[in-house]
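Below: one structure, written as structure tokens.
Just one protein chain is left out here, and the rest sit where they should.
Then we have subunit A:
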Amino acid sequence: MEDGNEEREKLTLVARKPCFGLPTACPTCLPVYVYLRFAHLPLKLEFNLIHPDSDQIPFVESGNYVAYNNERGGVIWSLKEDGIVDLDSDVRGIPEWVSTKAMVESWLADAVMYELWVGSDGKSAYKIYYSDLPWPIGKILYLKQVRAVKQLLGITSENAERREEEIYRRSTSAYGALSSRLGEESFFFENRPTSLDAVVLGHVLFTLHALPETSLLRSKLLDHTNLVKFAESHKAEYIDANSSASVPESDPSTSASRRGPSQWSSKPKSKPKREKTEEEKKFRRRTKYFLVTQLVAVLVFLSLLGGSNDAEVELEDDDDALNYD
């Protein structure tokens, strides 16, 4: 029990499961992990595999102290308020830093959320969040989450294409702005890591490793090589070096997609998709009309047939009655 208590006193980050070669594959948990790594704090990483729809995760705990992500603006802010770690003390006053952080936390976060739940086939999301839950529960929670994300992003069947365009447009301009802000530096501001670097690094690593190769967002990111280099070099320095024991072996199914930075390739979906949906809609409409016509024809046939049958039966009965008499 003594050992147990000591274990509990250590700073522990509880996050979602690791996969795709990342220490934690959830886009909200990864920036927190990176931030704590930037701060060089001795960190224990634990995983919660059964609560994918919780907004409390990620949380940091140490003994009886807990900083949840759904309180006071997030884990990073809570850690600063409670005096545990603060990397932003110098840059918080710089207006550009604040607006860049706001842009990343709104536009790019929305883009990742869209791409993970709506824009792709859902395999990545399933692997990260639901692979440790029994199948019926995982399936139902996944469908619930897709609906919730659509509601959050304001996507309906009428404006789906418009919203998609808007989200991609914003992410393109965000990437452009980040790329020009970063240039050839190692960090965005003051040549040292801040929470902005942690958030951007988390986003870039997630987009590169966890999203499928057909992802449009991923292909847009690959156009900015300095962002990709920024991500890979910091990953090697802060993440792979420190946590080589905790990052699990990637399973064979993802090893094919995990190539070096010089070999990133992208196969984006593009315009042909939109035309296809037009054709698909026409086809579906035609099928509906066809089925309805068929159904009506069958009903008419049955009613006519039923009527004529009754008439025949009555005639037969009359014949029998006559016979008896």
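The rule is simple: a residue touches a chain if its C-beta (ideal position, glycine included) is under 8 Å from a C-beta of that chain, and two chains touch if they have at least 3 such contacts; residues count from 1.
Just so it is clear, contacts and distances are computed from a predicted model.
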| item | value |
| --- | --- |
| Candidate names "Latexin isoform X2", "Glutathione S-transferase", "GDP-D-glucose phosphorylase 1" or "Outer membrane OMP85 family protein"; UniProt protein name, chain not shown | "Outer membrane OMP85 family protein" |
| Option from A:68, A:97 or A:117 whose C-beta touches the chain left out | A:68 |
| Among A:11, A:103, A:141 or A:177, residue touching the chain not depicted | A:141 |
| Absent-chain interface as seen on subunit A, which is shown | 1, 8, 14, 48-52, 54, 56, 61, 63-66, 68, 70-71, 82-83, 132-137, 141 |
